[in-house]
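A protein chain is absent from this complex, but the other protein chains hold their places.
Order of writing sets the labels: A, B and C. Residues in every chain begin at 1.
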Amino acid sequence: MSEFKVGVLSCSGEECLGGTISRLATRKVLEELKFIDTVTLCLPLYLAGGEEERNFAKVFPTISVDGCDKLCAKRSTEKYSGKINGFIDVSKIIGDENALNTKIVRNKDLTDEHHQMVDEVVSEIVKTISNISPDAYSGKTFHGCGCGNE
Amino acid sequence: MLENYAILPCNGLDKCAGVISREIAIKLCEEAKNVMICPVYARVAEAKYNKIVEEHALLVIDGCQTRCASKLAAEKNLKISRKISVTEEAKIHHIELKSDLRLLKNENNLIEKILNGLNNTDNIVTPPYDEIHYLYNFTYTTFQNGKFIFRVPTNPKIYFNENDCWAYVIGNRARIGVTDFVQQNLSDILYFTPPDIGAEIDQFGEVGEIESSKSVFELISPVSGKVVAINEALVTKPDLINENPYESGWVAELELTDFNSDKELLIGFDQYFEIMKKKVEELNG
Amino acid sequence: MSETTFMGVERDKIDWKPTIDYSKCDYCMECVKFCPHKVFEVRESEEIKLIVRNANNCVVFCRACSKICGPDALSFPDKNVTTQRIKEIRKEESHA
Partner (left out) sequence: MDKKVKVVPCSGIGKVYGLMAREAVLKTVIELCPDKSETVCLAYIVTGDKEVKEKIEGFNCITVDGCPKMCASKNVSITGGIVIEEIKVLDTVKAHKGKQFGSPTELTADGEVVMNEIAGKIAKKINEVN
């Protein structure tokens, strides 16, 4: 089992395309890029009492992927878990006019062009993960858990 | 005489056991004041039977081991009062069921035996049973895999088998259930099929079933005994098992028959914790 | 797999696995899809298309595959006999 697990939190925003792209790119990193051991975390669980999500982000390095410059995922993670080891603003990659499109949000409406945007965000996520300082992985001991990650 | 029951047979058409389930249901309705529930119609128009189910105790007759009738009852949140399985009954009476779909001597013989059994037992739905107070102030030891947290209670009165089920033993009773390993692997549990109240369970015998959209898990009893209660709350809220499989998600309560001997093949927290950790690692490694 | 144990007994010594009744099996392969432990193996090009490949992977006392088997083609040993046998082996080994 890899010691280098990384949490990825996407905003999955429902109001505009940026949110959908953040979600799809995060899923793609999880499903297709096996050399990075990523774990997706549910943002709304932070407030709804998700012990597992909160603990994970406190102990493992975590990055956020946001659809627009409101950076909801980044800010909430900082608020509830204290730190973030990198963040991505999808609107900076695909441009505001795309990110803020409120008409095309559903998976079935996406075109090849949109899937290309997803891939661009995927490479940005990979880059961000590889830039995480090795220090972020240390001190990841759990209190009294004897976890199997060693 | 079995009376005032709603009878739900599987009515399986492609197997002898299913055909027998239908015949038994017909006979029960002919002989006494029982009402039939058609499984096909119940599936598409359950409201049709609401009143009948409210006013009658429910007898479920499963033909083969797939137990479609039980599953249908679980899916529709119906409370089962009695349950029989034609396949199990055939084994008990040493009658071998063939693949023939017509009822011949052999089959009629079994039908008669099953009907006798049903008509000659008391119509007690739930045997009287005294509540034992189970204290749930467990301390847990946990380990984490990715974001998933696995907990195991350290209470010395809780015994485990290697099939990921536990028994919380107090006096001659035990509550049983599944561990976090099962709950985490199944994910959202949608269906619960409880064991029958009054059923005699051997150690390592089947004692209910839970199911998510990922998989089905058959509970393997750590202890031998008679089922005296089931966790009724799970019938409508099986996800209580996801919430806490050791406390609100307990499955059934057994009156123990031979715990001293059962204990030989049970393990405590220390051993189970290590086994579970290894299982999680193998699954994810 | 010889290092795996069940209740302290070498898995190899415990007779617990499904037996396929080929007169009933219709090769629907539901059991293969169901069992996460890869007990079964599909052999597309052979006459007998399904075999019990990794008997020792089979979880002792688990009979779940037989429950999903439509044609009732899977059977298991008598659980009480297996339980007794495990107890005996444990005794033998503790005396050894």
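By our rule, contacts are C-beta pairs under 8 Å (C-beta built on N, C-alpha and C of every residue); 3 or more make two chains touch, one makes a residue touch a chain.
Quick caveat, the model's predicted, so the values are computed rather than measured.
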Mind giving the shown chains that are in contact with the missing chain? A, B
Looking at the full complex, which residue from A:Val6, A:Ile21 or A:Ala73 touches the chain that isn't shown here? A:Ala73
For subunit A, which positions touch the chain that isn't shown here? 10-15, 19, 23-24, 26-28, 31, 40-50, 66, 70, 72-73, 75-76, 79, 103, 105-107
Residue-wise, where is subunit B in contact with the chain that is not depicted? 71, 75, 187-188, 190-191, 213, 239, 242-243
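One rule holds in what follows: only the chains that are shown with their structure count from here on.
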Assign the assembly's chain-to-chain touch graph to one of these shapes: line, ring, star, complete, other. line
Subunit B and subunit C have mean C-alpha positions lying a whole-number Å distance apart equal to 22
Taking the complex as given, what residues does subunit B use to touch subunit C? 15, 64-67, 87, 99, 161-163, 202-206, 209, 215-218, 220, 264-265, 267
Subunit B - residues contacting subunit A, complex: 141-149, 277, 280-281, 284-285
Using the touch definition from the top, list the residues of subunit C that touch subunit B in their complex. 6-7, 24, 34, 36, 59-64, 66-70, 72, 79-80, 82-83, 86-87, 90
